[in-house]
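In what follows, a structure is listed as C-alpha coordinates, so that the remarks can point back to it.
In this view, the complex is presented without one of its protein chains, the others remaining in place.
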Amino acid sequence: MSDLFTIVMTASGLVFFAAGTLGLIRFPDTHSRLHALTKADNLGLGLIALGLAVQVPGLADLFKLVLIWALAILAAGATAQLVARIAAPADLGEEPQSPPDETGDGETRRT
Amino acid sequence: MIASLFDLTLCLLILAAAGAAVFGRAAFMAVVFFIVYGILIAIAWLRLGAIDVALAEAAIGAGLTGVLLLAALARITRRIDAPEPSTGPDRTTLATALASLVIASAIAFAFLTLPEPQGLQERVAENLADAGAENPVTAVLLNFRGWDTLLESIVLLAALLGIWTLARDEAWGGRAGPRHVTRPGGVLAQFGRVLPPIGLLVGIYLVWAGSKQPGGAFQGGTVLAAVWIVTIMAGLMQAPRVADRALRAALVIGPVIFLALAVAGVVAGAFLVFPPVHAGWLILAVEAVLTLSIAVTLAMLVFGPPEEEEKP
Partner (left out) sequence: MSSWYLLLATGLLLTIGGALWRVWRGPDQADRMMAAQLVGTGGVATILLLAAATGEWAMLDVALVLALLAALAAIAFVKSVRGAGHGDPEDEAQNDAARADEAPR
(Lines give C-alpha, C1' and ligand atoms only; values in the text may rest on other atoms or scores of the structure.)
Protein backbone atom coordinates (compact mmCIF):
# COMPACT_ATOMS: atom_id res chain seq x y z
CA MET A 1 0.00 0.00 0.00
CA SER A 2 2.68 2.48 1.00
CA ASP A 3 4.76 1.28 -1.94
CA LEU A 4 1.89 2.10 -4.29
CA PHE A 5 1.62 5.57 -2.75
CA THR A 6 5.36 6.06 -3.24
CA ILE A 7 5.21 4.93 -6.86
CA VAL A 8 2.31 7.24 -7.71
CA MET A 9 3.82 10.25 -5.94
CA THR A 10 7.37 9.91 -7.26
CA ALA A 11 6.08 9.30 -10.79
CA SER A 12 3.97 12.47 -10.63
CA GLY A 13 7.05 14.25 -9.33
CA LEU A 14 9.01 13.22 -12.39
CA VAL A 15 6.14 14.41 -14.61
CA PHE A 16 6.42 17.89 -13.10
CA PHE A 17 10.18 17.88 -13.52
CA ALA A 18 9.73 16.91 -17.16
CA ALA A 19 7.16 19.68 -17.58
CA GLY A 20 9.57 22.18 -16.03
CA THR A 21 12.36 21.18 -18.36
CA LEU A 22 10.04 21.25 -21.34
CA GLY A 23 9.08 24.79 -20.36
CA LEU A 24 12.70 25.72 -19.90
CA ILE A 25 13.45 24.54 -23.41
CA ARG A 26 10.32 25.63 -25.25
CA PHE A 27 9.20 28.91 -23.63
CA PRO A 28 10.10 31.96 -25.70
CA ASP A 29 11.58 34.42 -23.18
CA THR A 30 13.46 34.59 -19.90
CA HIS A 31 10.48 35.49 -17.72
CA SER A 32 8.28 32.67 -18.97
CA ARG A 33 11.13 30.27 -18.40
CA LEU A 34 11.42 31.48 -14.81
CA HIS A 35 7.83 30.37 -14.26
CA ALA A 36 8.53 26.94 -15.68
CA LEU A 37 11.46 26.45 -13.37
CA THR A 38 10.48 27.77 -10.01
CA LYS A 39 6.97 26.34 -9.96
CA ALA A 40 7.04 23.00 -11.72
CA ASP A 41 10.37 21.86 -10.31
CA ASN A 42 9.64 22.53 -6.71
CA LEU A 43 6.28 20.85 -6.96
CA GLY A 44 8.08 17.89 -8.50
CA LEU A 45 10.62 17.82 -5.68
CA GLY A 46 7.83 18.09 -3.14
CA LEU A 47 5.94 15.16 -4.65
CA ILE A 48 9.06 13.00 -4.71
CA ALA A 49 9.83 13.93 -1.09
CA LEU A 50 6.22 13.15 -0.15
CA GLY A 51 6.40 9.81 -1.90
CA LEU A 52 9.59 8.91 -0.04
CA ALA A 53 8.27 10.17 3.28
CA VAL A 54 6.44 6.88 3.84
CA GLN A 55 9.64 4.91 3.18
CA VAL A 56 12.15 6.59 5.50
CA PRO A 57 13.27 4.56 8.52
CA GLY A 58 13.25 7.28 11.15
CA LEU A 59 11.66 10.49 12.26
CA ALA A 60 14.96 12.37 11.80
CA ASP A 61 15.02 11.41 8.11
CA LEU A 62 11.42 12.52 7.71
CA PHE A 63 12.37 15.87 9.22
CA LYS A 64 15.30 16.13 6.79
CA LEU A 65 12.97 15.49 3.84
CA VAL A 66 10.69 18.30 4.95
CA LEU A 67 13.64 20.62 5.53
CA ILE A 68 15.11 19.84 2.11
CA TRP A 69 11.87 20.75 0.40
CA ALA A 70 11.42 23.90 2.49
CA LEU A 71 14.97 25.02 1.67
CA ALA A 72 14.46 24.35 -2.04
CA ILE A 73 11.29 26.45 -2.07
CA LEU A 74 12.98 29.24 -0.14
CA ALA A 75 15.93 29.27 -2.55
CA ALA A 76 13.72 29.14 -5.63
CA GLY A 77 11.48 31.93 -4.37
CA ALA A 78 14.34 34.25 -3.57
CA THR A 79 16.40 33.57 -6.68
CA ALA A 80 13.40 33.83 -9.01
CA GLN A 81 12.63 37.28 -7.62
CA LEU A 82 16.21 38.45 -7.87
CA VAL A 83 16.92 37.01 -11.30
CA ALA A 84 13.62 38.37 -12.67
CA ARG A 85 14.70 41.87 -11.65
CA ILE A 86 18.06 41.43 -13.31
CA ALA A 87 16.42 40.23 -16.50
CA ALA A 88 13.69 42.88 -16.47
CA PRO A 89 15.02 45.89 -18.41
CA ALA A 90 17.04 44.03 -21.00
CA ASP A 91 14.42 41.44 -21.69
CA LEU A 92 11.35 43.63 -21.98
CA GLY A 93 13.26 46.24 -23.91
CA GLU A 94 12.08 49.01 -21.59
CA GLU A 95 12.70 50.51 -18.18
CA PRO A 96 11.00 48.90 -15.18
CA GLN A 97 7.46 50.20 -14.92
CA SER A 98 7.48 51.14 -11.28
CA PRO A 99 10.02 52.18 -8.66
CA PRO A 100 11.67 49.29 -6.83
CA ASP A 101 9.38 49.55 -3.81
CA GLU A 102 6.38 48.44 -5.82
CA THR A 103 7.90 45.90 -8.16
CA GLY A 104 6.73 42.38 -7.42
CA ASP A 105 6.51 42.52 -3.65
CA GLY A 106 7.32 38.88 -3.12
CA GLU A 107 9.06 39.75 0.12
CA THR A 108 6.00 41.16 1.86
CA ARG A 109 4.00 38.09 1.02
CA ARG A 110 6.56 35.71 2.35
CA THR A 111 7.10 37.29 5.74
CA MET B 1 20.67 -3.11 -15.82
CA ILE B 2 18.83 0.04 -14.78
CA ALA B 3 21.73 0.90 -12.50
CA SER B 4 24.09 0.81 -15.48
CA LEU B 5 21.66 2.94 -17.48
CA PHE B 6 21.67 5.52 -14.69
CA ASP B 7 25.45 5.48 -14.40
CA LEU B 8 25.90 5.77 -18.15
CA THR B 9 23.53 8.75 -18.36
CA LEU B 10 25.28 10.39 -15.43
CA CYS B 11 28.69 9.91 -17.05
CA LEU B 12 27.47 11.42 -20.31
CA LEU B 13 26.06 14.45 -18.49
CA ILE B 14 29.32 14.92 -16.57
CA LEU B 15 31.35 14.73 -19.77
CA ALA B 16 28.98 17.19 -21.46
CA ALA B 17 29.18 19.67 -18.57
CA ALA B 18 32.96 19.35 -18.33
CA GLY B 19 33.39 19.75 -22.08
CA ALA B 20 31.12 22.78 -22.18
CA ALA B 21 32.96 24.36 -19.24
CA VAL B 22 36.27 23.96 -21.06
CA PHE B 23 35.23 24.71 -24.63
CA GLY B 24 32.42 27.21 -24.02
CA ARG B 25 32.93 30.56 -25.73
CA ALA B 26 31.77 32.84 -22.92
CA ALA B 27 33.48 32.89 -19.53
CA PHE B 28 30.15 33.23 -17.73
CA MET B 29 28.82 30.11 -19.39
CA ALA B 30 31.96 28.24 -18.41
CA VAL B 31 31.43 29.24 -14.78
CA VAL B 32 27.80 28.10 -14.81
CA PHE B 33 28.80 24.78 -16.35
CA PHE B 34 31.43 24.39 -13.65
CA ILE B 35 28.76 24.84 -10.96
CA VAL B 36 26.55 22.29 -12.71
CA TYR B 37 29.54 19.98 -12.99
CA GLY B 38 30.00 20.17 -9.20
CA ILE B 39 26.41 19.04 -8.62
CA LEU B 40 26.76 16.12 -11.04
CA ILE B 41 30.10 15.06 -9.54
CA ALA B 42 28.52 15.02 -6.07
CA ILE B 43 25.93 12.55 -7.42
CA ALA B 44 28.74 10.50 -8.97
CA TRP B 45 30.51 10.26 -5.60
CA LEU B 46 27.26 8.98 -4.10
CA ARG B 47 27.11 6.28 -6.76
CA LEU B 48 30.65 5.32 -5.77
CA GLY B 49 29.56 5.03 -2.15
CA ALA B 50 31.68 7.94 -0.94
CA ILE B 51 29.11 9.98 0.93
CA ASP B 52 31.73 12.03 2.78
CA VAL B 53 33.32 13.15 -0.47
CA ALA B 54 29.90 13.86 -1.98
CA LEU B 55 29.13 16.13 0.97
CA ALA B 56 32.38 18.04 0.50
CA GLU B 57 31.80 18.30 -3.25
CA ALA B 58 28.24 19.55 -2.79
CA ALA B 59 29.37 22.18 -0.31
CA ILE B 60 32.57 23.32 -2.02
CA GLY B 61 32.13 22.46 -5.70
CA ALA B 62 28.49 23.36 -6.12
CA GLY B 63 28.39 26.03 -3.40
CA LEU B 64 31.47 28.07 -2.60
CA THR B 65 33.43 27.70 -5.84
CA GLY B 66 30.56 29.14 -7.85
CA VAL B 67 30.49 32.24 -5.68
CA LEU B 68 34.27 32.58 -5.91
CA LEU B 69 34.32 32.27 -9.70
CA LEU B 70 31.37 34.62 -10.26
CA ALA B 71 32.95 37.24 -8.01
CA ALA B 72 36.25 36.83 -9.83
CA LEU B 73 34.47 37.22 -13.18
CA ALA B 74 32.74 40.40 -12.00
CA ARG B 75 36.14 41.69 -10.89
CA ILE B 76 37.82 40.94 -14.19
CA THR B 77 35.11 42.53 -16.32
CA ARG B 78 35.04 45.58 -14.02
CA ARG B 79 38.79 46.08 -14.15
CA ILE B 80 39.36 45.85 -17.86
CA ASP B 81 35.94 47.34 -18.69
CA ALA B 82 35.42 44.90 -21.51
CA PRO B 83 32.74 42.38 -22.48
CA GLU B 84 33.04 38.85 -21.21
CA PRO B 85 36.58 37.65 -21.70
CA SER B 86 36.61 34.87 -24.26
CA THR B 87 38.11 31.54 -23.41
CA GLY B 88 39.12 30.51 -26.89
CA PRO B 89 42.13 28.24 -27.19
CA ASP B 90 45.44 30.08 -27.31
CA ARG B 91 49.01 29.03 -26.60
CA THR B 92 48.60 28.97 -22.81
CA THR B 93 45.43 26.93 -23.08
CA LEU B 94 47.13 24.42 -25.33
CA ALA B 95 50.14 24.17 -23.02
CA THR B 96 47.85 23.65 -20.02
CA ALA B 97 45.84 21.06 -21.91
CA LEU B 98 49.04 19.25 -22.88
CA ALA B 99 50.34 19.31 -19.30
CA SER B 100 46.98 18.03 -18.01
CA LEU B 101 47.08 15.25 -20.58
CA VAL B 102 50.59 14.20 -19.54
CA ILE B 103 49.65 14.19 -15.85
CA ALA B 104 46.40 12.33 -16.54
CA SER B 105 48.29 9.69 -18.56
CA ALA B 106 50.88 9.37 -15.79
CA ILE B 107 48.14 8.84 -13.21
CA ALA B 108 46.36 6.38 -15.50
CA PHE B 109 49.63 4.51 -16.02
CA ALA B 110 50.34 4.45 -12.29
CA PHE B 111 46.82 3.22 -11.58
CA LEU B 112 46.82 0.51 -14.23
CA THR B 113 50.23 -0.84 -13.19
CA LEU B 114 49.30 -1.00 -9.51
CA PRO B 115 49.82 -4.40 -7.94
CA GLU B 116 46.62 -6.17 -6.93
CA PRO B 117 45.10 -3.57 -4.57
CA GLN B 118 45.27 -4.64 -0.95
CA GLY B 119 43.00 -1.88 0.28
CA LEU B 120 43.23 -0.39 3.70
CA GLN B 121 39.64 -1.03 4.67
CA GLU B 122 40.47 -4.13 6.68
CA ARG B 123 43.28 -2.53 8.63
CA VAL B 124 41.12 0.51 9.33
CA ALA B 125 38.26 -1.71 10.43
CA GLU B 126 40.56 -3.70 12.75
CA ASN B 127 41.76 -0.58 14.53
CA LEU B 128 38.51 1.39 14.44
CA ALA B 129 37.79 0.59 18.08
CA ASP B 130 40.87 2.56 19.16
CA ALA B 131 40.30 5.50 16.83
CA GLY B 132 37.73 7.42 18.80
CA ALA B 133 35.36 7.73 15.86
CA GLU B 134 32.84 5.28 14.44
CA ASN B 135 32.92 6.78 10.96
CA PRO B 136 35.99 5.20 9.32
CA VAL B 137 36.52 8.29 7.15
CA THR B 138 36.74 10.52 10.21
CA ALA B 139 39.02 7.98 11.90
CA VAL B 140 41.39 8.07 8.94
CA LEU B 141 41.29 11.84 8.53
CA LEU B 142 41.84 12.81 12.13
CA ASN B 143 43.65 9.85 13.64
CA PHE B 144 45.30 7.33 11.30
CA ARG B 145 46.28 9.96 8.73
CA GLY B 146 46.05 13.11 10.86
CA TRP B 147 49.11 14.41 9.02
CA ASP B 148 47.17 15.10 5.85
CA THR B 149 44.40 16.96 7.61
CA LEU B 150 46.86 19.02 9.65
CA LEU B 151 48.79 20.05 6.55
CA GLU B 152 45.60 20.74 4.60
CA SER B 153 44.39 23.17 7.22
CA ILE B 154 47.75 24.97 6.99
CA VAL B 155 47.59 25.01 3.18
CA LEU B 156 44.24 26.82 3.41
CA LEU B 157 45.88 29.49 5.56
CA ALA B 158 48.71 29.84 3.06
CA ALA B 159 46.16 30.34 0.27
CA LEU B 160 44.51 33.10 2.27
CA LEU B 161 47.88 34.80 2.83
CA GLY B 162 48.43 34.63 -0.93
CA ILE B 163 45.13 36.39 -1.54
CA TRP B 164 45.85 39.00 1.11
CA THR B 165 49.11 39.92 -0.59
CA LEU B 166 46.97 41.25 -3.46
CA ALA B 167 45.73 44.10 -1.25
CA ARG B 168 46.98 47.60 -1.95
CA ASP B 169 49.09 49.12 0.82
CA GLU B 170 46.61 51.85 1.74
CA ALA B 171 43.76 49.34 1.99
CA TRP B 172 45.67 46.95 4.24
CA GLY B 173 44.02 46.30 7.58
CA GLY B 174 40.58 47.31 6.31
CA ARG B 175 37.50 45.17 5.82
CA ALA B 176 37.88 42.21 3.50
CA GLY B 177 36.26 42.62 0.10
CA PRO B 178 33.87 45.30 -1.10
CA ARG B 179 31.05 46.58 1.06
CA HIS B 180 27.75 45.04 0.01
CA VAL B 181 24.62 47.16 -0.16
CA THR B 182 21.05 45.88 -0.44
CA ARG B 183 17.59 47.34 -0.07
CA PRO B 184 16.52 46.97 3.56
CA GLY B 185 13.52 44.67 3.74
CA GLY B 186 14.07 43.51 0.17
CA VAL B 187 14.09 39.95 -1.08
CA LEU B 188 17.82 39.48 -0.59
CA ALA B 189 17.86 40.97 2.90
CA GLN B 190 14.95 38.76 3.94
CA PHE B 191 16.60 35.70 2.49
CA GLY B 192 19.78 36.60 4.37
CA ARG B 193 17.77 36.54 7.59
CA VAL B 194 15.92 33.28 7.04
CA LEU B 195 18.73 31.09 5.74
CA PRO B 196 21.54 31.53 8.32
CA PRO B 197 19.78 30.04 11.37
CA ILE B 198 18.99 26.89 9.36
CA GLY B 199 22.50 26.84 7.90
CA LEU B 200 24.12 27.17 11.32
CA LEU B 201 22.10 24.22 12.52
CA VAL B 202 23.02 22.10 9.49
CA GLY B 203 26.70 23.03 9.71
CA ILE B 204 27.00 22.12 13.38
CA TYR B 205 24.98 18.95 12.80
CA LEU B 206 27.42 17.85 10.09
CA VAL B 207 30.41 18.28 12.41
CA TRP B 208 28.68 16.55 15.30
CA ALA B 209 27.41 13.67 13.19
CA GLY B 210 30.83 13.28 11.55
CA SER B 211 32.14 10.87 14.18
CA LYS B 212 29.40 8.32 13.48
CA GLN B 213 28.25 8.95 9.93
CA PRO B 214 29.36 10.99 6.90
CA GLY B 215 30.20 14.56 7.79
CA GLY B 216 33.01 16.32 9.58
CA ALA B 217 34.96 19.52 10.05
CA PHE B 218 35.48 20.27 6.37
CA GLN B 219 31.89 19.75 5.30
CA GLY B 220 30.43 21.52 8.32
CA GLY B 221 32.96 24.35 8.07
CA THR B 222 32.10 24.93 4.41
CA VAL B 223 28.40 25.16 5.19
CA LEU B 224 29.10 27.65 7.98
CA ALA B 225 31.31 29.70 5.66
CA ALA B 226 28.56 29.74 3.04
CA VAL B 227 26.05 30.96 5.60
CA TRP B 228 28.36 33.78 6.63
CA ILE B 229 28.89 34.73 2.98
CA VAL B 230 25.12 34.90 2.42
CA THR B 231 24.70 37.23 5.41
CA ILE B 232 27.38 39.54 4.08
CA MET B 233 26.16 39.48 0.48
CA ALA B 234 22.70 40.31 1.82
CA GLY B 235 24.22 43.42 3.39
CA LEU B 236 23.22 42.45 6.93
CA MET B 237 26.76 42.30 8.28
CA GLN B 238 30.10 43.62 7.19
CA ALA B 239 33.14 41.49 6.56
CA PRO B 240 35.68 41.70 9.39
CA ARG B 241 38.87 43.74 9.17
CA VAL B 242 41.84 41.65 8.16
CA ALA B 243 43.77 43.27 11.02
CA ASP B 244 41.17 42.14 13.57
CA ARG B 245 42.82 40.08 16.31
CA ALA B 246 39.75 37.96 16.95
CA LEU B 247 39.58 37.13 13.24
CA ARG B 248 43.23 36.13 13.15
CA ALA B 249 42.83 34.02 16.27
CA ALA B 250 39.89 32.23 14.64
CA LEU B 251 41.98 31.62 11.52
CA VAL B 252 44.85 29.92 13.31
CA ILE B 253 43.21 28.27 16.32
CA GLY B 254 42.37 25.05 14.47
CA PRO B 255 45.83 24.27 13.09
CA VAL B 256 47.50 25.52 16.31
CA ILE B 257 45.50 23.27 18.64
CA PHE B 258 45.82 20.34 16.27
CA LEU B 259 49.60 20.87 16.18
CA ALA B 260 49.77 21.28 19.96
CA LEU B 261 47.92 18.01 20.50
CA ALA B 262 50.18 16.34 17.95
CA VAL B 263 53.26 17.46 19.89
CA ALA B 264 51.63 16.45 23.18
CA GLY B 265 51.20 13.03 21.60
CA VAL B 266 54.98 12.62 21.81
CA VAL B 267 54.58 12.32 25.58
CA ALA B 268 52.01 9.59 25.13
CA GLY B 269 54.08 7.72 22.58
CA ALA B 270 54.63 9.38 19.25
CA PHE B 271 53.91 12.53 17.24
CA LEU B 272 50.25 12.87 16.32
CA VAL B 273 49.12 9.89 18.36
CA PHE B 274 45.91 10.09 20.33
CA PRO B 275 45.77 7.68 23.29
CA PRO B 276 42.80 5.40 22.53
CA VAL B 277 41.11 6.17 25.85
CA HIS B 278 40.94 9.86 25.11
CA ALA B 279 40.73 9.69 21.32
CA GLY B 280 36.96 10.22 21.23
CA TRP B 281 36.73 13.61 22.86
CA LEU B 282 40.11 14.73 21.51
CA ILE B 283 38.91 14.17 17.97
CA LEU B 284 35.69 16.03 18.67
CA ALA B 285 37.67 18.93 20.17
CA VAL B 286 40.03 19.09 17.20
CA GLU B 287 37.07 18.92 14.83
CA ALA B 288 35.35 21.77 16.64
CA VAL B 289 38.29 24.18 16.41
CA LEU B 290 39.16 23.01 12.89
CA THR B 291 35.57 23.72 11.85
CA LEU B 292 35.85 27.27 13.12
CA SER B 293 39.17 27.87 11.37
CA ILE B 294 38.07 26.24 8.12
CA ALA B 295 34.80 28.19 8.07
CA VAL B 296 36.52 31.52 8.69
CA THR B 297 39.36 30.80 6.24
CA LEU B 298 37.05 29.72 3.41
CA ALA B 299 34.79 32.73 3.92
CA MET B 300 37.77 35.10 3.93
CA LEU B 301 39.04 33.43 0.75
CA VAL B 302 35.73 34.29 -0.92
CA PHE B 303 35.59 37.85 0.45
CA GLY B 304 39.01 38.58 -1.03
CA PRO B 305 41.63 41.12 -0.02
CA PRO B 306 40.65 44.40 1.68
CA GLU B 307 39.71 46.96 -0.95
CA GLU B 308 39.17 50.26 0.79
CA GLU B 309 40.27 51.72 4.11
CA GLU B 310 37.33 52.66 6.29
CA LYS B 311 37.02 56.34 6.98
CA PRO B 312 36.63 56.93 10.72
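Note that the chains are named A and B in the order they appear, and that numbering of residues resets to 1 at the start of each chain.
Quick note on the criterion: a residue touches a chain if its C-beta (ideal position, glycine included) is under 8 Å from a C-beta of that chain, and two chains touch if they have at least 3 such contacts.
Given the structure is predicted, the values throughout are model-derived calculations rather than measurements.
Participant: For the chain that was dropped from the view, give me its touching partners among the shown chains.
Facilitator: By the stated touch criterion, the chain not on view contacts A, B.
Participant: Could you tell me which of B:G146, B:G174 or B:P214 touches the chain that is not displayed?
Facilitator: Going through B:G146, B:G174 or B:P214 one by one, B:P214 is the residue touching the chain not shown.
Participant: Have a look at B:V22, B:I163 or B:I198 and name the one touching the chain we're not showing.
Facilitator: B:I198
Participant: List the chain B residues touching the unshown chain?
Facilitator: On the side of chain B, residues 2-3, 5-6, 9-10, 12-13, 16-17, 20, 24, 28-29, 32-33, 35-36, 39-40, 42-43, 46-47, 49, 51, 54-55, 58-59, 62-64, 66-67, 70-71, 73-75, 78-79, 81, 177-183, 186-188, 191, 195, 198-199, 202, 206, 209, 213-215, 219, 223, 226, 229-230, 233-235 touch the unshown chain.
Participant: Taking the full complex into account, what residues of chain A touch the chain not shown?
Facilitator: The missing chain touches chain A at positions 3, 6-7, 10-11, 13-14, 17-18, 20-22, 24-25, 30, 33-34, 37-38, 41-42, 44-45, 48-49, 52, 55-58, 61, 64-65, 67-69, 71-72, 74-76, 78-80, 82-83, 85-87, 89-91, 95-96, 100.
Here is the rule we go by: only the chains that are shown with their structure count from here on.
Participant: If you average the Cα atoms of chain A and of chain B to get two centres, how far apart are those centres in Å?
Facilitator: Between these chains, centre-to-centre, one finds 28 Å.
Participant: Which residues of chain B touch chain A once you look at their complex with the stated criterion?
Facilitator: Contacts found on chain B: 183, 185-188, 190-191, 194-195, 198.
Participant: Would you mind writing out the residues of chain A in touch with chain B in their complex?
Facilitator: Going through chain A, the ones touching chain B are 67, 71, 74, 78, 81-82, 100, 106-107, 110-111.
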